[in-house]
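Inspection log for the structure reproduced underneath, given as structure tokens.
Entry: subunit A
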Amino acid sequence: MTVDFIFEGLNQLFPSFAGNDIFLILAMLLPFAGLFGFITIYGFGVIYSELKVSSFIQDKIGPMGQGPGLHAGKWGLLQPVADGLKLFFKEDIIPASADKPLFILAPFLIFIGAFISIIAVPFGEKIIVADMNIGIFYVLGIGSLAVIAVILAGWSSNNKWALYGGMRSAAQIISYEIPAGISLVVVIMLTSSLSMQEIISYQAGGLFNWVIFDNPFMPIAFVIYFISALAETNRTPFDLPESESELVAGFVTEYSGARYALFFLSEYANMFVVSAVAATAFLGGWQSPFSDFLNTPIWSMFWMISKTFFLIFVMIWIRWTVPRLRVDQLMHVCWKVFIPIGLFNIFGVAIWTVLRG
Partner candidate 1 sequence: MVKFFTDIYTATSTILGGMIITINHLFTAKRGIATLQYPEERWPRPERDIGFDHGSYNVIRSRLHVDMDDCIGCLKCERACPVNCIKIETSKAPERGEDIKDVKHIGITSNDSRKAMVVTRFDIDMTECCYCNLCTYPCPEECIFMTGGPNSKKHPIDYEFSEPDRSDLIYRFAKPGTKEGMEKLLNDDNKVEA
Partner candidate 2 sequence: MSQEKEKLIAELVNKGLDGDMDSVNACEDRVTRSKVKAMIMKIKKGSLDRPQMPVSLSDTPNESDDTGKTDDKTTEDISQKIKNMLLDNFPDETDETGQDGHMYVRPDKWLDIATWLKSESSLLFDSLQCQMGIDVGEDILESRYNLHSMVHDHYLEVRIRVARSNAKIPSVEQVWRIADWFERETYDMLGIEYVGHRDLRRILLPDDWEGWPLRKDYKEQETYHGIVVPKMKEGWD
């Protein structure tokens, strides 16, 4: 566990003070600071890539930042920084008739939901903040925290559009957790362990040992998980809660300034979490595709991050291609298509594992 690992390290470094509480607090704060740094860098990276990918798809070249004066960096690299600064220095208005405490609480709640679930994400053999033996179960549980935050945001801003956005989003996230859970159950049936590290070590040994190529039901489970992950992070075919053209901006209508930046950042953090879980469960986490080559700790981090970023790229790609679903179609797809297929998948994998012995 990283916390114990740092704690022993500190004890050896300063044997005279070994064992007192400061080291424990320090051991806990260091991973927190590391994660926070990772999140901000990752945030800038993904916002920049979304800008660039969407611009190239739309025959534009996005912010290029030529010209004098304050501009957006060499290839628009500073554009995310500029957005972040703008949002933080903007005046964030709290509507007079809003329910003030809840209004202020909602963005922090949703950011915490996204932030603490990164603890269970394994970046490498040893590089994980907390290797819990219930890893995947923990991530799914924390994922539903976002529902409370969204309803809070929708209700407290006392605005009809926000209420619509909040209700829609609550229904959507809750109902899409079931197909996501079912498709992960299939993976756990194979690896017979909930811990992320053990799932990944089960998939050791090259590309064809990954879970996705294990048996014919796995690709279906992967697709179902990926699409319901899209729904959980309110991404495009399912971005009803903050659909610009209908609900003005859904539950973030009344938010501005730093609070809006928090919502914005937590959406991208959520995206990272779900694609990291997908990469861990189906694409063999930090395992390298070649059986025994390139699997040093540094390379393992590279594999993990590149798989996750590829999945994020697919999410961005889908966002700029596909129109939006209606609320009842959303429910229809979840309850009448994904869950039956998911259950059939469990049944199929069970038969498969028994036959294969």
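Points to keep in mind about this one:
In the analysis below, a contact is a pair of C-beta atoms (placed from the backbone, for glycine too) under 8 Å apart; a residue touches a chain by one contact, two chains touch by 3 or more; residues count from 1.
In picking the candidates, the idea was that all candidates are chains of the complex that A comes from, given by their letters.
Model, not experiment: these values are computed from the prediction.
Interface record for this complex: partner of subunit A among candidates 1 or 2 is 1, by the touch criterion. The residues of subunit A lying in touch with candidate 1 in their complex are 53, 55-61, 64, 66-68, 317-318, 320-322, 337.
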